[in-house]
Structures are given as structure tokens and as C-alpha cells.
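Note that one protein chain is taken out, while the other chains of the complex remain in position.
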Amino acid sequence: MIDIIQSFFRDLAETYPKWNFIFFYEPAQWERVVSGLYVTIKLSVVCVILSVIIGIAGAWAQGSPSRIIRWVVQSYIQFFRNTPPLIQLLFFYFALGQFTPTVTGPDGWTEQPIISNVGWAIISLSFFAGAFNVEIFRSGIEAVPNSTLEAAESLGFTRAQTYTNVTFPLALRVSLPALNNNLINLVKTTTQAIAIAVPELLYEMVSIWNDYSSAQNAAMTVLFFTYIALVGILAFGMHKWEKRLLVPGFGKAS
Amino acid sequence: MPASTTTEQTWTQDQPIVSIKDVRKSFGTFEVLKGVSMDIMKGEVICIIGPSGSGKSTLIRCINALNDIQAGSITIEGQEVHDADLDKLALRKKVGMVFQQYNLFPHKTALENVMMAPLKVLKQPKEEVEKRARTLIKKVRLEGKENSYPGELSGGQQQRVAIARSLAMDPDVMLFDEVTAALDPETVKEVLLTIKELAADGMTCILVTHEMAFAREVADQIYFTDKGVIVEHGAPDVFFENASDPRTKEFLGQIL
Partner (left out) sequence: MAHSFNQRTDLPVILEPKFKAPDALGFSRWLVGMPPWALPAVAVLMMLWPIAGHAQAVYSAEKIIDIMLKWLPLLLTKGFLMNVVISFFTMLFGTIAGLFLGLGRVSENGAVRSISWLTVQLFRNSPWLVLLFIVMLTLPFEIRIGGTYIPVPDWMKAVFGLSLPVMANIAEIVRGAIQSVPSAQWEAAQSLAFSRRQIMWQIILPQCFKRMIPPWMNWYAIMTMATPLVSLLGVTELVTLSRQAMEAEGNNPSLLMPFFGFALLIFFIYCYPIARFTLRLESKFALKG
């Protein structure tokens, strides 16, 4: 089976030299694509999880009675929402990266920073998407009517019980459409990690077409549709989840 | 007949279950309650009527400690409600409350709404809670609607679920805050019927209501409030036929 596919693309490259899908028949190039895809997915999954955690924690902190905490959260959101994510990434990696301590690398003689470029990409992108998530969750919490919370209070729920049993499940439903958009945007933004040489999919594909100019068209096509597929899968999954949480008379009208 | 009480009713019972003494409450500079007192005996049904903005709802929210008070005292079974050290959970077990807007949890089914507080707050075993919840749903005549979400129920049905939800905590006193005000006229009846049955079972009920006919039929005592004070009160027959205060007369004249 694999032989057939490999020979098909090898033949294709010979007949149409501009459509050299080199990564479909040369294992070394195939591995580059796979590892790039792996890094992209890893980056996306980790950033999605971290940004959601940041969002929930931030929304909770925004309701804090302490003015200082509220101010800190507010400043964080303002900073990350109102500046280009690319400059954030560069700023984190280059400007802040110079202050992080270094350790001796695995080879025993080079110095490596504690936080790698992948690490900075994760930090920067999570904080970027997290800033939006704080707002999304906060508006979800605000959409839960006070009177519903009062009902919970009159039934003897404590603040924490009210939050976990009533506020959060309702706020989540309100927040999901916006959260959906933001997480899709986050996956798209992971491509910008190429700026600090994180070997994700875009980076690997660009290196492949730099190495083999005949593979340029093929690599671009595959790159384009891979991202469409990734975003599609995420959108589909989120949509399914949204539908499962759908409750009659609440949220989306029929 | 004790002369010190504010009421002329015969009250030879023991202690009042709810006792409100000279309660004052302000929102900012606006004083909503200007010294309100009333005593409610176990098993009594009290209706509070009066023009909107007269402080009726505020008063009953104070009984449940949803609002705090600035002066006076409210005791339930001898326990002060507005005490900083009060165990709120103990209070809320004793007092159930039903709201004008039902305030059901929209993401839970009718049955889950009724079960939620006993499960999460009282941490009672699930089987027992479910059994009781099903009985309560039956009691409010909603058999077959156990698995419907609030969004699938009419206002009257939702309100009855809300009543069952409060009853699930097994309270000694039930507070009803204009529970039929948001309902369609057809569904008002079913909710009033449920309350009537509850009263007949001996539940102590305090209602804020605009349903005069209902108040007259079900109440043991009617309180008329205006501008933050209790203008007058009495048994329904006396109250509706022989109101003494001109303000009461004017109000009844507009309503009846």
C-alpha cells in the first residue's frame, strides 16, 4: 500500500516537475512533516488548555474584592489584547529571554536557556489567547442573572457551591461560541511561532520548499489544507460540545 | 388579652415561629422599611399586600437574610436571623423561598432542580433524595415532567417546580414573593392551588401577593403595608369588609 502511494507520487513528480510531493515518498521529508505537525498540535493543545485555565482564573480574579488584583488582571488583559501577537512573541523570546538563567545543555558544554523557544511560544501564545478568554468567561459569568444565584443562596448553597453548580455551568454555555472563535484563532496564531524558529508545521514546510524548490507548490497545497483540516476538526469538536450542552430555552434559539 | 402586643387577635399559642420586631432597612438614603413588626405562629398563612414600592418584597427577603437590616430583629424559631455568627445553612434549611421569576437552574431538569440542594448542600444519599424529589413533583402535580428542562415548561409549571425545589429542603416556613405576578392568568390558578394545598397541610406560609381573592380565601392574617410601615392588619373578613385606615380603603377601592 505504502509502496503504491510512494511510487504514485514519485511518478507524479517525474511527469509534472512542479508538483513534487517529495514528503510523500521520501521518508526523511515525511518525518519532517510529521514532526512539524506534531509540534503544531502539541503547541495548540497545550496553549488551548493553558489559555482556558488562565481565562477561568482571570475571570475569577476579576471578581476579587481586592482592587490591586483587579488592576493587575485588567492591565494584563489590556496589554495582551491590544498589541500584535507577533511583537509579543518577539518581546517574550528576545527581550525577556535574555534575563532567564541558563543551564548546561545535554551535550555537556553548551549553555542553554531554561526556557526554550518552544517554551516561550507556549507562554506567549497562552497569555495572548488567555487575555481574550478572561473577558469571554467574565461576560459569561455576568450573563448569569443575579436572581438565579439568589435562588441558590436561598437554598443554602455556599458561594463555592453556587459557583461550581450554577454559575460556572451556565457561564460556560454562554461563553462557548466566543471561546470557540478564540481557540480557533489561537490555533491559527501558532504559525507565528515560526518567528522564533519553533519547528512547527509552517516552519518545516518552509524548510522543505527551501531545500527542494520543486516541492514548493506541493508543500504549499498540503500546508494550506492541513491547517484547514486542523481548524475544521477543532471547530467541529467545539460545535459538538456546544450542542451537547445546549439546554432548551437557554442560549441558541431554534 | 395581652395589651403589649400589636395585634388584637387571640394568640394563645406558644412562641411565634417568625417574630419581626421594629425592622428598619434602607437602600442608601432611601428607607424602605420604617419599623415593621409582626409575629407569625406555626401553621399560619400570612398575606402581605400593598402598593408596589411599599417594602413588601424587601421585608420577606430580609426574613431569609437575602437582604440585611439596619435595625430591629427578626427571629425564626427563636433564632436571630441577622446575626453575624449565624449558621446561614441552618437558617436556610428552615426557610424556603419562591421567587417571582421562578429562578430555576436552566441547565438542570425539573427533577435535578429539586434534587440539587439536598444532594449538594445537605449531602444526603442520592436514592433517598430522588425518591423524595419524585414524591414532591407528584405533589405539585407535575408527574411526567421530571425530565423536562425549565425551558420546556410553562411559567406555571416552572413555578411549581420551584415550590417543590424549596420543599425538598424540608423547611418549616415558606416565603412566596409575588409568585404569580409573572404568570399568565390561566397558569396562576394551578400555582395558587399548590400553595393552598400546602397551607392545608399545615405549612407556615408568608406570601406577598396581588391576588386579593386568593388572599382572602387562604390567609389567616392580612397585612397591609404602605411606605415602609404596616398600616393595618387583621383576619381577611374583617380586613376586607371593615378596613379602618383611609389608606387601606383607598388601596382596596382601587383593587377590588
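To keep things simple, chains are lettered A and B as they appear, and every chain counts its residues starting from 1.
Just so it is clear, a contact is a pair of C-beta atoms (placed from the backbone, for glycine too) under 8 Å apart; a residue touches a chain by one contact, two chains touch by 3 or more.
Bear in mind that the values here come from a model prediction, so they are computed numbers and not experimental data.
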| item | value |
| --- | --- |
| Sole contact to the chain not displayed, among A:13, A:136, A:152 or A:208 | A:136 |
| Option touching the unshown chain, where A:35, A:62 or A:185 are the choices | A:185 |
| Contact with the hidden chain (one of B:16, B:155, B:171 or B:234) | B:155 |
| On subunit A, residues whose C-beta touches the chain left out of the figure | 75, 77-79, 81-87, 90-91, 94-95, 98-99, 132, 135-136, 138-140, 142-145, 147-148, 170, 174-175, 177-178, 181-182, 184-185, 188-192, 194-195, 202, 206, 209, 216, 220, 223-224, 227-228, 231-232, 235, 249-253 |
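Operating definition for what follows: only the chains that are shown with their structure count from here on.
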| item | value |
| --- | --- |
| Distance from subunit B to subunit A - Cα centre to Cα centre, in angstrom | 50 |
| Residue ranges of subunit A in contact with subunit B within the complex | 145, 147-148, 150-158, 161, 165-166, 169-170, 173, 245, 247-250 |
| Touching residues (chain side subunit B, partner subunit A) in the complex | 64, 66, 88-89, 92-93, 95-97, 99, 101, 103-107, 116-117, 120-122, 149-152, 162, 165-166, 169 |
